[in-house]
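A single protein chain has been omitted from the complex, and every remaining protein chain is retained in its original position.
Labels A, B, C and D are assigned to the chains in the order they are written; within every chain, residues are numbered from 1.
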Amino acid sequence: MATVPVLSVNNLEVVYDDVVLVLRGLSLDVPDGSIVALLGANGAGKTTLLRAVTGLLVAHRGKITKGTVTVGGDDLTGADPADVVRRGVAQVMEGRRIFAEMSVEDNLRAGGHSRKRAEYREDVTRVYDLFPLLAQRRRGTAGYLSGGEQQMLAIGRALMARPKLLLLDEPSLGLAPRLVEQVRDIVVQINGQGTSVLLVEQNAVMALSIASYGYVLEVGKVVRDGPAAELLDDEDIREFYLGSTPDSGRRSFAEVKSYRRKKRWSA
Amino acid sequence: MTEPLLDVWDLTLRFGGVTALNGVSFTVGRGELFAVIGPNGAGKTSIFNCLNGVYRPQRGTITLAGQRVNGRSPATIAGMGVARTFQNLGLFEQLTLIENLMLGRHHLMRTGMLAGMAWWGRAKREEVDHRAACEEIVELLELEPYRRIPAGLLPYGVAKRAELGRALAMSPTLLLLDEPVAGMNVEETEDMARYLVEVRRELDLAMILVEHDTRLVMDLADRVLALDFGTPIAMGTPEEVQHDPKVVEAYLGGAA
Amino acid sequence: MTTFLTNVFAGLALGSTYALVALGFVVIYKSTGVINFAQGGLLALGAYLGYTFADNLAIAFAVSILLACAAAAIVGASVERLVLRRMVGQPPFAVIMITIGLLFVIEPLITAIWGFDNLPLANPWNIQTVEVGGLVLGVRDLWTIGITAAVVVAFFLFFRYTRMGLAMRATAFDPEAALAQGISARRVYATSWAIAAALAALAGITLAAGPGGLSPSISFIALAAFPAMILGGLDSPAGAVLGGVIIGLAEALTRGYQDQLFSWAGANVSLIVPYLLMIVILLIRPYGLLGTKDVRRI
Amino acid sequence: MTRKIAALALGLTLVLAACGGAGEDDDGGGGSAGAPGNTAGFDGKTIKLGVLTPLSGTVAVIGQPLTAGNEVWFEALNAKGGVAGKYKVELVQEDTQYKTDIAVQKYNKIKSDVVAFTQVLGTAPTLAVLPQLKTDKILAAPASLDALWVREENLLPVGGPYQVQAINAMEYHFTDGGGTTSDRICTMIQDDVYGEAGQQGIDFAAEKYGFTVTNTQKFKVGTENYAGQIGALAGAGCQVVFLVATPSDAAKIWGTAAQARFAPQWFGQSPSYTGALAKSAVAPYMQQSVLIVSEGTEWGDNSVPGMTQMVADATQYASDQEPDYYFAFGYNQARAMTAVLEKAVELGDLSREGILRASNELDTVTFDGLTGDYRYGATEDRNPPRSSTVFKVDPSKPFGLAKVKYNFSSDAAKEFEFKKADL
Partner (left out) sequence: MSGARGTNRAQGKPHRNLVRSYEQDLRLFGSPMSKVGLGLMLATLLVLPTVVRDDFWLSVLIYSGITAIGAIGLNLLTGYCGQISLGHAFFIGAGAYAAAVVGGDLGLPLPVWLLASAAIGAVLGGLIGPFALRLRGHYLAIVTLGLIFIGEHLWRNLRDVTGGNNGTSVGAEATVGPVDLGALELAGENYSRNQGYFWLVWALVAIIALLAKNLVRTRPGRALRAVRDHDQAAEVIGVRAGRYKIGAFVVSSAIAAMAGALFGSYQQHVSPDDWTLLLSIQYIAIIIVGGLGTIFGAILGAIFVGALPALIDEYSSAIPGVATEAGGDGFISVFALNQAIFGLLIVLFLVFEPRGLAGIWFRVKAYFKAWPFSY
């Protein structure tokens, strides 16, 4: 038996507005010190899973109706977001969500909200070491940073909580390929410093290229999981979640077969 | 190509110090599917916002079928036959799908407040007639099971389709599609591609497609315009643009 | 000249009170997105609590002010805890209506406890005056201006430099992102209500300490502070203070020159001047002097 | 479908006709002399009277003591056997919140349970129920000193209207006060009906005595800052200011005046004052500069029989009642209503018409010095008291007021005509 996983989700069910069932018995583990990729189409429940872990479901009228979430062996099912952060789980939300009106430094201060005052210096130095650019712009207003810089700030802000586990929600979304690569390198670097990472991505190539293990989600359930390399090679996965690779000879979208309906369109 | 449907000349748009569009010119022929690509922040959506009057460009002209477009209000431009879908879903969430489609026909209807109150004569006739027109779109896009569901509760893929439906309900001559397959998996993308192909085949309609999914663009578009930071860097057939070194450099970066 | 300066002084004193109330509105609005119609009720409650401390319990006035602010803060936080917390995520209309409902509850409770009569609040200011350079200034007015200035400075330091202040700014900007940083939204909301109630109490007591004493109608002043809040910009604390002062001055000066300049407009036109001013300014700047534009992207 | 609804409607109309209207249920109106017959609000033993008054909200500060005054009078009366020594009186109180629509609803609620209304508080609520009082032929005693009421058949006012107080105040100023018509006389009035009544009195006096009103300042109830008005009065050099206000505003006004060191001779209309003011920080200023014009005598003045009785009653039936102007008003109101009821019993008819007739045939009612005697009777012959008393502020007195000039009527006040208002 290996060490306790840093995050373990068991048979989780989540319901929004008391009606919409979004996760239906989802289980996954993030082993300590690893990068785990979570793939799936829009609406598969990836973001919901992250919310269920961090307690942010409350902000969306969602509720865990079944299952457990444990962090380092402690049960945190349905815990208050502040507690979750204090237990060492930090999240970089989709769309970055930096505090655009505040300065870069104030963003980082907010990120360190759960930490003791005395530790702030040390934490912020660590982040500035990782992102020297943020140190240059520390007094600048965060909203004026470029898209890539904002993503760095969002990650830096999450690191201010000194997390054991970092949850990254679509960090490559809306970034040019060059920036995606930068983000990928940063994630590897962070992981190298001992932080486990759960990486939610649409960009499956990017995610699987750095992850050790991957899960594929479809309508709230894990439909496939395995070592990242194995998933990268799997034909079905390639077809449905990666699209084509240069040599797979996919058919053109212009030629997708269209069956006729009973009635003709008439303008 | 004879006289183009849409003629965009030297479009320049600035916000404060930032230049969102810089001397963008292109034409779109009748029935043509024209695509705009470029990395994030390249100004793709800004073109749309200029085309339908949400933004006022500082310089340049936009002409649709010989009529000047820029300087007019969005509602007027909609009446001229420009329809649009939105990147982040512009459906009216609390209205049902069929009501959203009927709103697409708003500019084709005449019932005013008093006539609507009375539910009499033309008001009633109009509702019935235009409802029939909407039903055809429901059928074309296979939206039958969702008629009475508030748009906010529609699954993502269906909502994207519904938005296309609303744009079609406007009986447009020019259809602007803002990332119609963003966030979709391959299967859903194929579905959407099929609808687009079919709409194109059935209706003599020009389309401008802004899309991140380059494969879809390359497969469907007649011509492609590539932008980088608001400046046009290449225009031509998909193949030409795809192999343009400037495009490879700017858009695909070292990763290509 | 003396008349002018007297009116300016009266305007500043009145404006200070408006500023305190408007600041309370803004604090709650910024963090929770709700205009708190119960603010007037909290103001009256704070003033009556001050009366109980200073008169019934004969505690020194300065201490009574602090106690009343503290007590009002507890009431404010409890209201948030017991009622408004349950409304997180509900339609804003329903939440606004709840604050109106709270006002309907607080006002009769006040009259049930303290009655309807005018009560004299034991205080060291009353109608005393000092003479400064030929101007006769009310001691109460001077204190009101001074206390407001001090509180406003303290407020901005708090917002700028403390952890809680930062947490409140973060929550105001993006509640969910703030939650994700481990900022407890509950504590932020409760703190906003506590601060707003304390500010209201302070405004109430300084008002009641004047010659007029204390009556349930004191809560009306909160309505008069609405234009101050809007004029400055709903989500701008600095705007609330600026708006308060502008409205106070406009009202006092119009009143002071009613006979000479405004007799054509009917009696008491000074009371609607704040609204007229607000309307004119909003037509020029739709988000007030310092408010941020609410940008909806498509 | 349409036809079906039409048929339904027709059917319903028939049902309606069967159910019948709400036409007045005929109640035995009791005829000639002898014991009055049972009627709405009278079961042969107990007479019920309605009270429509704000018992919650900001105006309850007036409604509460006024109603207490009603209660104390009737409890004392009941202890003596009741109306005509045999019919007990019971009050049916309803809260109007000082809103006209609520007043109309509450009026409808209790109108068939009472023989008359012994209190309807406020000008607007009274005007709102007046049309119905006329239709229903019910008598009501309005609790305000508006001159509007004097010529209304369905209303039973008490006391000298505000105009009389204002005129007598000027009379006092020119005689005992040593003033002259060349004084700069000003007014400061609340911007409502009450304020206008006072202003009317001063304007009438100005004509009679030949002075001009130098300056008039209006204010809205509940204003927080009076520096502007006081500045204007001071700027106009006012030597006399007639104030029409309610206590909490009056306190702020006099406080602001004190702060501005503006000290003319103030005359305050009776409701401007309350006992608490004599204990407040403004009291020294008021002692020096303020006179209150009212009716009757000092609280607890044993030389006036009415006062002795009222204080005794208050002590017995409402032990924690503070001396209060509105309490006395309510007490007097109840007394006038009692006079009407006595007359109605004498005529042997406690029905609505009977009570209206009684009020018409009533002669002068005396209030034993609490307020001036009121000559009732047919509306055109009614003559309200023209007398006033001027008080000065004296914190050593129970209500903080000491008589300066007791119960005098000026010729000008006697000449003031009360016209039937076009309501």
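Heads up, the rule we're going with is that contacts are C-beta pairs under 8 Å (C-beta built on N, C-alpha and C of every residue); 3 or more make two chains touch, one makes a residue touch a chain.
All values derive from a computational prediction rather than experimental measurement.
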Could you tell me which of the visible chains the hidden chain touches?
B, C, D
Can you say which of C:Leu5, C:Leu66, C:Met87 or C:Ile147 touches the chain missing from this structure?
C:Met87
In the full complex, which of C:Ala13, C:Leu103, C:Ile183 or C:Ala209 touches the chain missing from this view?
C:Leu103
In the complete complex, which positions of chain D touch the hidden chain?
1, 4-5, 8-9, 12-13, 15-17, 19-23, 53, 55-57, 60, 63-65, 67-68, 71, 91, 93, 95, 97-102, 104-106, 108-112, 123-124, 127-128, 130-132, 135, 148, 191-193, 195-196, 318, 321, 423
Under the stated touch rule, tell me which residues of chain C contact the chain that is not displayed.
29, 35, 37, 83, 86-87, 90-91, 93-94, 96-98, 100-105, 107-109, 111-112, 223, 226-227, 229-230, 234, 266-269, 271-272, 275-276, 278-279, 282-283, 286-288, 294, 296, 298
Which chain B residues touch the hidden chain?
52-54, 73-75, 78-79, 83-84, 86, 90, 92-95, 99, 102-104, 106-107, 109-113, 116-119, 123-124, 126-128, 131-132, 135, 138-139, 166-167, 170
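Quick note on the criterion: only the chains that are shown with their structure count from here on.
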Hop count on the shortest chain-contact route linking chain A and chain C comes to 1
Chain whose Cα centroid lies nearest the overall Cα centroid
C
Using mean C-alpha positions as chain centres, tell me how far chain C is from chain D in Å, no decimals.
37
Counting only Cα atoms for the centres, state how far chain B is from chain C in Å.
49
How many angstrom between the C-alpha centroids of chain B and chain A?
31
Touching residues on chain C, where the partner in the complex is chain A:
88-89, 163, 166-167, 169-170, 173-185, 292
Residue set of chain B touching chain A in the complex reads 39-41, 136, 139-140, 142, 155-157, 171, 183-190, 193-194, 197-198, 202-203, 215-216, 219-220, 251-256
Parts of chain C lying in touch with chain D, wherever the complex brings them together:
3, 6-7, 9-10, 13-14, 17, 107-108, 111, 116-120, 126-129, 136, 138, 207, 210-213, 215-217, 220-221, 224, 251-252, 254-256, 258-259, 267-268, 270-271
